[in-house]
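Other chains of the complex are left out, but the ones given are in their true place.
Note that the chains take the letters A and B in the order they are written out, and that residue 1 is the start of every chain.
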Amino acid sequence: MKIEAKLSEMGLVLPEPIKIPEGLVLPFSFVRVRGNRAYISGHGAQNADGSLATPFGKLGADITIEQGYEAAKLTALSILGSLKHELGDLDRVTAWLRLFGMVNCTPDFDKQPAVINGCSDLIIALYGADIGAHSRSAVGMSSLPFGMTVEIEGEVEID
Amino acid sequence: MKIEAKLSEMGLVLPEPIKIPEGLVLPFSFVRVRGNRAYISGHGAQNADGSLATPFGKLGADITIEQGYEAAKLTALSILGSLKHELGDLDRVTAWLRLFGMVNCTPDFDKQPAVINGCSDLIIALYGADIGAHSRSAVGMSSLPFGMTVEIEGEVEID
């Protein structure tokens, strides 16, 4: 278990499965596997217990770039938690393909790449330059569910 | 024709091909098929005659969540209409893979999942939990073409 060992070395912990706010039904799969592809639903930052991680809010208003970077890093951990739950072993990911990074921000905020780097940096640190390489967009959204600061979806190749 | 029979049982009708507003040219394919994948362009709610369905507007301002849910359901029917047109038979879809749900909304609206459920619920009701399962994001857009309240794109596996 190479990837999970690296996570431990880095002092990082996969969060528990996502705790959905009461009253909400989410009738989709956090990870959809078909053949050698896993499609990853939009994820946000979670606490270790699976609850949504604060702070909520918008870049350009109440959230700093450093806070946004940290939210994107926690979002990567949330994605990894869902992949672990679905695949059993994070080493089954043979190539990261696509990350679509969405930043909740004001209309004049233009530093989305510096925020979503929090996710990209962790994926590459864990998987290395070959497997961890990925295409990416980092863009500004009018708003996100629950007021989350970051939401990221993606696609990976699996064996 | 299992899926179309279910649609009839539910009292639902596939809309006619999309009627594009006059003067506009859309030089792309509503469904792009290649190998065992169909890539679905962004669709919105249509009336049965193919015209765009009102109401237009934004969640958080002039559109209620119930209206947004209905728009997402009509958008699912629009997608199914395009798939029927391209594939000939909706039973050729062997797995739903990804839905990307975009909600036209104000910056403080945060209930995008409750809106896009209108699409997810119909897909799962028609295709069942195995084939109908899909990854999903539901996010807030600054604006959408023609003032549509919902736009959804996606990807499915076909035989």
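Quick notes
The definition used in the following text is that a residue touches a chain if its C-beta (ideal position, glycine included) is under 8 Å from a C-beta of that chain, and two chains touch if they have at least 3 such contacts.
What you see is a predicted model, and the numbers here were worked out from it, not measured in a lab.
This structure file shows 2 copies of a single chain, while the whole complex it describes contains 3 copies.
Just so we're on the same page, only the chains that are shown with their structure count from here on.
When the CA atoms of subunit A are superposed on subunit B, the rotation angle comes to 120 degrees (nearest 5). Computed centre separation for the pair subunit A/subunit B is 25 angstrom, with centres defined by C-alpha atoms. Interface residues of subunit B facing subunit A in the complex, by the touch rule stated above, are 60, 95-100, 105-114, 117, 120-121, 124, 133-142, 155, 157.
Of all the residues in subunit A, the ones that touch subunit B in their complex are 24-32, 34-35, 37, 39-42, 58, 100, 102, 106-107, 141-147, 151, 153, 155.
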